[in-house]
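Let me begin by handing over the structure; questions about it come next.
Of the protein chains in this complex, one is absent; all others appear in place.
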Amino acid sequence: MSVELIVFFALAALAVGGALSLIFQRHPIHSALSLIVVMIALAGLYLLMGAEFVAAVQIIVYGGAIMVLFVFVIMLLNAGVEERTNMSKLAGYAGIPLALALTSFLAAALTRSSDAVQASAATGTAAPTKALAMLLFQDFVYPFELTSFLILVAILGAIVLAQRETSR
Amino acid sequence: MIDFLNAHAELLINLVKTALLLFIVLTVNAYLTWFERKVVAHMQSRWGPHRVGPHGLLQPLADGVKFLFKEDPTPAGVDKFVYYMAPLLALALALTSIAVIPFGPDPIRVFGRDIYLGITDLNIGILALFAITALGVYGVALAGWSSNSKYPLLGGLRSSAQMISYELALTMSVVGVLLMAGSFSLRDIIANQQNTPGLFGWHGIFSWNIFAGPFPQILGFLCFFVAAIAETNRVPFDLPEAESELVAGFHTEYASFKFAMFFIAEYTSMITVSALCSILFFGGWLSPFPAAWTFTHYLPSIILIPFGFWVIWDGIRYETVFGRIILPGIGTAMAAVGIALLLFPTVNEFIQAPFWLLSKILVFLFIYVWMRGTLPRLRYDQLMDFGWKLLLPVSLANVVITAGAILWWGKP
Partner (left out) sequence: MIPAHYFIVLSAILFGLGVVAFIFKRNIISIFMSIELMLNAVNLAFVSFSQTWGQLNGQIFVLFVIVVAAAEAAVGLGIIILIASNRQSLNVERVDLLKL
């Protein structure tokens, strides 16, 4: 039981606990906080695997910008506790077993595909940022420029959506 | 027993270092509040705290006791979990950011083990600090929201909008330094400044990032400093928490101990920002004098001994009996340390690096307090205009110009 394994199980428990809390909390702000916990746990897992730049980007962008956006919207819209609705029984009784089946199919398919690599350890070499940058700006420069265009389109869309509220 | 210590030495050393650093940071925080009140008071031609202990030196202790014993009400209708968690989050994040800062290049050799000054040295040092800053927005936003009252909500929303706006300029203004250093690690950034020849081949002050390289990072430093002041919600960017504006902004409904946690978080992030400014732009622990001038190594003693004697002389003539005992004691301790540094050259060499880093941090803290004492605060729309329309384009321009300069002239 090496230290890495203990840390892995702790972070995995934190992530799964956060996801369960996301499902079972009734107030959206608590769900948002649980999702932030999941993201931080995942960043810890990325650090454990040696992907340090992705871990930092995950916290800065996902945890520090996208989730802040979510929290802002929840605060602005004054979202309250979810009301109890009569959800269809079919969704309740058939949904959960089907979701379990989906999870196990995914796990089995993906694990089988990685078995071929002799169950190699997932704590590989540290990924230097320089190598990532070389790859991003040389081989993947076209998708990179496209994503910057995508962000521009998203900004324009958000501005147009916000304007339509006030211009009536 | 010894075997147990030997087997877990790394863990124990790190634990002891963490506890020690925590204690030191909290004490420095407390005396930073004393420093701020004294300096702002003297700028306003008054005395500041001078009754509690000699020269008001025990004022932080009195404040701490007040925070512990004051009534701590919880308003009705708050979201209990978020209300209690927000100050904890802010404090935890602020204190975690101290872990990444290195305080000296050489390790101490104890029992055959090297103990480096500073808790850790991450490969992604700067990015980790930005991650912690990014998460710091939550402390403010959640505090404002959970207080179930309109002033904190507005203050919290404004404050967090301000923080995420200036975060962009903050991260962009550092990219110039990263281009010159080629690494995210803070120790590498300082080492890079040590190896740069600088202007005229002088290795002292002219090899610091702010003066050296193909493009001196003056613009980057100004953008970073201004953005950092906005990030830490200090004057002139403290509209969301100023007393005359929104009652007290996002921490209106927080009393005694929880307010103290926000307070400590703000001052700790001030210390972190000052440390970052000095590490990134002003050479960290490098001396401004060229290495050939070894007589400058006596500077700590030259400062400590006369200052110690002055404290003794001032203490002897102090008004209260308590002051007449304590102040000469402090003065004697300072003079003794100064003389000890003269007598033990190895300790003197070792103490040079932390001495310079701490002096630079002190200079930046003084600038922070100076700005608090003199500048008026910006209105909220002026603040947002400044962040988006001036600071972000300027920091982007700095990145482009630095990259162009490095491509054209090459790194020295």
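A and B label the chains in the order they appear, each numbered from 1.
In this section, contacts are C-beta pairs under 8 Å (C-beta built on N, C-alpha and C of every residue); 3 or more make two chains touch, one makes a residue touch a chain.
Just so you know, these numbers come straight off a predicted model, no measurement behind them.
Novice: Identify the visible chains that the left-out chain touches across the whole complex.
Specialist: A
Novice: Please give every residue of chain A in contact with the chain that is not shown.
Specialist: Contact residues on chain A toward the absent chain are 4-5, 8, 12, 15-16, 19-20, 22-23, 28, 31-32, 35, 38-39, 42, 45-46, 48-51, 53-54, 57-58, 61-62, 65-66, 69-70, 73-74, 76-77, 79, 82-83, 85, 87, 91-92, 95-96, 99-100, 102-104, 106-107, 110-111, 114-115, 117, 119-125, 127, 131-132, 135-136, 140, 143, 147, 150-151, 153-155, 157-158, 161-162, 164-165.
Just so we're on the same page, only the chains that are shown with their structure count from here on.
Novice: On a C-alpha centroid basis, what's the spacing between chain A and chain B, in Å?
Specialist: 32
Novice: Which residues, counting only chain A, touch chain B once they are in their complex?
Specialist: On the chain A side, the touching residues are 27, 29-30, 33, 36, 43, 52-53, 55-57, 59-60, 63-65, 68, 71-72, 75-76, 126, 129.
Novice: Okay, in this complex, where on chain B does chain A touch?
Specialist: 79, 81-82, 122-124, 127-128, 130-131, 133-135, 137-138, 141-142, 145, 153, 156-157, 160-161, 164, 167, 171, 184
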